[in-house]
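Here's a structure for you.
Note that one protein chain is taken out, while the other chains of the complex remain in position.
To keep things simple, chains are lettered A and B as they appear, and every chain counts its residues starting from 1.
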Amino acid sequence: MTDTQNPSLENISKQIEVLLHASETSLTANAIKQHLSLSTTELQRALDVLRQRLDTGVLRLHETASGYRLQIADSYSALIQRIFPQRQERLSQALLETLSVIAYKQPVTRSDIEYVRGVTLSSNILRQLFDRGWIKEDGYKDTLGRPAFLHTTPQFLDAFGMTSLDELPPMPDLAAIGGVN
Amino acid sequence: MTDTQNPSLENISKQIEVLLHASETSLTANAIKQHLSLSTTELQRALDVLRQRLDTGVLRLHETASGYRLQIADSYSALIQRIFPQRQERLSQALLETLSVIAYKQPVTRSDIEYVRGVTLSSNILRQLFDRGWIKEDGYKDTLGRPAFLHTTPQFLDAFGMTSLDELPPMPDLAAIGGVN
Partner (left out) sequence: MPTSSSQQRMHSEYDQPDTNPVSGLSTNKATPAQDMSIRIYQTPVQQLPHDLYVPPQAFEIWLEQFAGPLDFLLYLVKKNNVDLTQMSILPITEQYLSYINELDTEYFELAGDYLLMASTLIAIKSELLLPTPAIPHDERDPKAELIERLEEYAQIKTVSQRLDNLVRLERDVFLAMVSMPSADVMNAELPSYSPTLLVDSLLKMQLQPDYQMHTVKVDTVPLADRIASISRQLSTKGAHSFYDLLDKKQGEVGIVVSFIAVLELMKRHLIGLVSTHLDSPKNTDNETVSKHVIEPLTLEWLA
């Protein structure tokens, strides 16, 4: 409807938008360039187009140390707080389990977590943990597909009132249990 | 940038967009009306504005059994599957069969499922179904041990793109199975 002077740039900006909506983690400029085979200039121009388009809506392109992500504009925080007051405080059991597996067994890969929990890991949970800054990717496991290793962060320690991982409550030994699935 | 002829409707549509992004589940028309104190007409007109604005980007407003949600336009599914293969959730045959018994024969107990499938039900499968919110317990069978009845949920319908159980794929009749080949 608006500027169609460069449809291909418009398309690239949409593909970037899709990746940002679909990714569990923030995406670095390099990752985006690689996924979509873009030059640095193309990326910068497409991001500008994206920023412009987003401006008419409620999302903003947010750049952090770990890369780009889409986030709801700060001006809506009061609305969210009013309607979903529990959104910030309540941690679901699935989220806690995932976080615990990472905390106690780090470094772990995604499939390690799935193995321990016996359940497919939902992207949404990982995204929430990344969003809170409680976990990060660091290094790769040297197996097929080179899955990323997940670790907890200093922010995780802060949120749980610890100064080091040594302060994690001791884990009772469950290895001996026969009935565990 | 575009039509500012009705800024208040535009604002309402943005608030709806925020709620849909911030909510962990789909939101019903009633919930949205209540949260934002809207009349039915206001809601419908604001949703139209929202649909129009989204059309310029990559998201679509989707109505499901349990309400409205934002999803990435179908045309980008292939891109997502290529770049984030881990987001593609596959379901095992055992899980699909268990889910089918519950969906087609509800309410059923655990042992009903075991009888139909001829296999002991692994707690992992039930757990995955509960974790995804696709099944729930409701009521008890009046037999020894009072086993719980299992039912499917609106989230199950949502996940499989149905709005009611009537839309379940039809059961083949026995004649068709008879000549199994």
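The working rule: contacts are C-beta pairs under 8 Å (C-beta built on N, C-alpha and C of every residue); 3 or more make two chains touch, one makes a residue touch a chain.
As the structure is a computational prediction, the values presented were derived from the model and not from experiment.
Asker: With respect to the chain omitted from the figure, which of A:Thr56, A:Gln71 or A:Thr153 is a touching residue?
Answerer: In the complete complex, the chain left out is touched by residue A:Gln71.
Asker: Determine which one of A:Leu59, A:Ile83, A:Val108 or A:Leu150 touches the chain that has been left out.
Answerer: Considering the complete complex, A:Leu59 is the one touching the chain left out.
Asker: If the hidden chain were put back, which residues of chain A would touch it?
Answerer: Within chain A, the residues touching the omitted chain are 21-24, 59, 62, 69-77, 80-81, 87-89, 91, 93, 96-97, 99-101, 103-104, 117, 122-124, 127, 131-133, 158-162, 167-180.
Asker: For chain B, enumerate the residues touching the unshown chain of the complex.
Answerer: Contacting residues on chain B, toward the hidden partner: 21-22, 59, 69-72, 74, 77, 80, 87-91, 93-94, 96-97, 99-101, 103-104, 110, 115-120, 122-123, 126-127, 130, 137, 140, 145-148, 158-162, 168-172, 174, 177-181.
Definition applied: only the chains that are shown with their structure count from here on.
Asker: Please tell me the distance, in whole Å, between the geometric centres of chain A and chain B computed from their C-alpha atoms.
Answerer: Going by mean C-alpha positions, chain A sits 23 Å from chain B.
Asker: So in the complex, which bits of chain A are touching chain B?
Answerer: Listed in rising order, the residues are 1-2, 14-15, 17-19, 21-24, 35, 53-59, 72, 76, 79-80, 83-84, 87, 94, 110, 118-120, 123, 181.
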